[in-house]
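Comments concern the structure below.
Left out: one protein chain. Kept in place: all the others.
Order as written gives the chain letters A, B and C; numbering starts at 1 within each chain.
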Amino acid sequence: MTLACGVDVGGTKIAGAVVDLEGKILEEARVESPAMDAEAIEQAIADLVADLRSRHEVERVGIGAAGYVDAKRASVMFAPNLALRDVDLKSELEQRIGLPVVVENDANAAAWGEFAFGAGADVDDLLMVTVGTGVGGGIVLDGRLYRGAFGPAAEIGHLRVVPEGHLCGCGQRGCLEQYASGRALVREAKTAAAGGVDAAEPLLALAGGDAEAITGPLVTEAAQAGDPFSIELIASLARWLGGGIASLVAVLDPAAVVIGGGVSEAGDLLMLPLRSAFESQLSGRGHRPVAEIRLATLGNKAGVIGAADLARH
Amino acid sequence: MTLACGVDVGGTKIAGAVVDLEGKILEEARVESPAMDAEAIEQAIADLVADLRSRHEVERVGIGAAGYVDAKRASVMFAPNLALRDVDLKSELEQRIGLPVVVENDANAAAWGEFAFGAGADVDDLLMVTVGTGVGGGIVLDGRLYRGAFGPAAEIGHLRVVPEGHLCGCGQRGCLEQYASGRALVREAKTAAAGGVDAAEPLLALAGGDAEAITGPLVTEAAQAGDPFSIELIASLARWLGGGIASLVAVLDPAAVVIGGGVSEAGDLLMLPLRSAFESQLSGRGHRPVAEIRLATLGNKAGVIGAADLARH
Amino acid sequence: MTLACGVDVGGTKIAGAVVDLEGKILEEARVESPAMDAEAIEQAIADLVADLRSRHEVERVGIGAAGYVDAKRASVMFAPNLALRDVDLKSELEQRIGLPVVVENDANAAAWGEFAFGAGADVDDLLMVTVGTGVGGGIVLDGRLYRGAFGPAAEIGHLRVVPEGHLCGCGQRGCLEQYASGRALVREAKTAAAGGVDAAEPLLALAGGDAEAITGPLVTEAAQAGDPFSIELIASLARWLGGGIASLVAVLDPAAVVIGGGVSEAGDLLMLPLRSAFESQLSGRGHRPVAEIRLATLGNKAGVIGAADLARH
Partner (left out) sequence: MTLACGVDVGGTKIAGAVVDLEGKILEEARVESPAMDAEAIEQAIADLVADLRSRHEVERVGIGAAGYVDAKRASVMFAPNLALRDVDLKSELEQRIGLPVVVENDANAAAWGEFAFGAGADVDDLLMVTVGTGVGGGIVLDGRLYRGAFGPAAEIGHLRVVPEGHLCGCGQRGCLEQYASGRALVREAKTAAAGGVDAAEPLLALAGGDAEAITGPLVTEAAQAGDPFSIELIASLARWLGGGIASLVAVLDPAAVVIGGGVSEAGDLLMLPLRSAFESQLSGRGHRPVAEIRLATLGNKAGVIGAADLARH
């Protein structure tokens, strides 16, 4: 049995898993991410893999990293939340681990996970949208992960949806991520709560009266308990996302769009307004077959499963 | 020598050409387009091809049509300016012509032309942007024309760039085409001229004092003669286009973007502000290699050349 | 009994009326407007007044002109649709007519008409919004017509509601007039009809299949007969207008807002979505008394009635 180890490297944690050929996870592990020290990140990954290997016959390692990865699947060119700039992570890790390593963008890895074993297993052309703190994407075309000419394709969070819109951490204005991410959701919630907007009072009360204590999961929880303001916050995010996906579908024409990431845990509170906005904003609807919008099925395991599987491709 | 016939079917004209394996045109022909009568269109294409075949040993026929073409390269599902809805153009034409026919979207055909023989001949991943009356696109990925899961991919003119923006003929609002096409250029010119905007007076004078007589080529001509208002109209179009391309590059990460179509005849008056807007609006610039923005080299022949060549693939 | 003559000077017609102290019209007259010849306009006004005077003892003349009028109520500084630039209309007309003349902006005159004898007769602070081909406004504060420091106050059609929005005939972008006027309504209708938008088909049929033949009154008529597309066109205009009025009420805090002009003939099809948008977009609602939004009651006579009455103030 050929096992691979998938590792998901983010700004707050590093998660690893041993994954078999069917995408099944045999064992998982997780450590804090020493985000601001490149060497410490490498060592943490190596240690995590070493530990998992001690109990499983791992043959390959796939890394999913939150950043721009080059076309050779080796270097991280830039990562806003990690101290990795032009680091040849593949070489560094192969030296430390002694196994073949491939490096992929984390959302690309998640896209591959859903494509190979999850919500997109029945299609050839897939757009994955991960909605967490930020908005990421991955594209599978004709059954192959699409990485672009230089590596960083599918940066769909930086589709510009509003001219002169919100300033984004990327330095641009009006990026989709500023309207359709968990961070945007929390920003809106805090602004309303701190501004004394009446409708925000129940949410503010849930946060103990402190606007700064509002989090994404808290909004989701409040929405699921029926708080109209929180429901509307998620619906507003969903409408922006649906509009952005309508643009992406006009360009990519995938067979399915899979929605994952932490915010997708809101389920139908997210998916129903998202689908409705998508359908009403898609150019040429009624004159063309249209991608299905689906909820991801692998949850937050999509990244490690996809990274592991990509190590074998 | 294997010759193919490429045919470009638009709302106002049908152009055909006999094209060799190197993309060289041996002979051309052109007729008016009976745009609103499907059968007449088919007959006009068949007659045009018959005429060209009488002097050349044509073996295949490629059609580029301004509409949504299905994934089988056979049917036109929808074409806003042509009377083709769910017409199996491939079968109809093969019957009339007696040769293998493939049907492609016209901008896809142009993209392939530039990829195979023009400005994109040195790259594997290409985004073609055609800026004429509307804005069209074609995508070549890993050396293959990308058509999407259902056929109508690369509809980049319908990327939504302004929430609640200009109403588009597609029924949506804020499509790139409403800001960065020849039609948009003329609309802005007419509005300013009819409204008595001082700066528009020289252009209005060129149009004989009649705002309704302003055309795209007239604006280009005035701009090239130094009219500041016309220069700014083209620059404004270019900035919208550059912004839209920045979004598309974030998603597709091509090696090159090729700009064609009638408006591209403005040359540097278009390309300089376009490149500047693209560079300033691209997310992550400075941290990634970036696509070159190039002017098309095949002019308005890209479509017939590409369609002919696609008939052989 | 002191009678005054009110004259409404527009780009297509000149309308005059003899008006008594109660705002009652005793006689009306109307001629074509020689819009592009200043002297001809003056003579046409003089002739119209002379004719009315021959049957009524008129003592004063009030002119409402579609343009910027100076603070002395004498000169038309600028008029986009009339050949009047820096013309001392007061002097010219007093010479020709031999009676005291005052010149006012046409929407200001309409505002005064509604304030003195119409929908605003019970309040001291009034905002008049005229929605015809364009969007005009008039402001009455503490019972006095507000003309601004230099004359052209209340140009509410040029409130900027969309950054980088539609180009306006005034040379700016995103003016309210480009979203909430009869001209905007017709532009949207034509674009949709010409673009083959399915929903626009009934309206297109009403226009005999010719998109260019669509007019504002035709849209109103279709809407009143239940055409969903025309209803939505008017509702969209109404939402923009409601949003603009919410901004104006935040600044001016009037006791009433009166909606007049040709588009107001749509009645509740306009007023219901307008009020709803106004209420949902007004800052601080629930914490302040709010202006009533009312339909004008003097119809297209408000201008001549107001101009006549202003001649006596």
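Please note the rule applied: contacts are C-beta pairs under 8 Å (C-beta built on N, C-alpha and C of every residue); 3 or more make two chains touch, one makes a residue touch a chain.
This one's a predicted model, so the numbers in the text were calculated from it and none came from an experiment.
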{"item": "Among the chains presented, those that the missing one touches", "value": "A, B, C"}
{"item": "Residue among C:Val19, C:Ala74, C:Ala154 or C:Ala189 touching the omitted chain", "value": "C:Ala154"}
{"item": "Given A:Gly98, A:Gly143, A:Gly196 or A:Gly299, the one touching the chain that is not displayed", "value": "A:Gly196"}
{"item": "Residue touching the undisplayed chain, where the options are C:Ala246, C:Leu270 or C:Ile305", "value": "C:Ala246"}
{"item": "Which of C:Met77, C:Leu99 or C:Ala194 contacts the chain that the document leaves out", "value": "C:Met77"}
{"item": "Absent chain, residues of subunit C that touch it", "value": "68, 77-78, 85, 123-125, 137, 139, 141-142, 144, 146-156, 158-163, 168, 170-172, 175, 243, 246-248, 250-255, 281-284, 287-291"}
{"item": "Touching residues on subunit B - with respect to the absent chain", "value": "163-164, 198, 286"}
{"item": "Sites on subunit A contacted by the missing partner chain, in the whole complex", "value": "80, 162, 164-171, 188, 191-192, 194-199"}
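FYI, only the chains that are shown with their structure count from here on.
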{"item": "Superposing rotation of subunit A relative to subunit B, computed on C-alpha atoms, to nearest 5°", "value": "180"}
{"item": "Core chain by centroid distance, with centroids computed from Cα atoms only", "value": "B"}
{"item": "Centroid spacing, where centroids are CA-atom means, of subunit B and subunit C in whole angstrom", "value": "43"}
{"item": "Interchain centroid distance [CA atoms averaged], subunit A/subunit B, Å", "value": "34"}
{"item": "Junction residues of subunit B - those touching two or more other chains", "value": "162, 168, 170-171"}
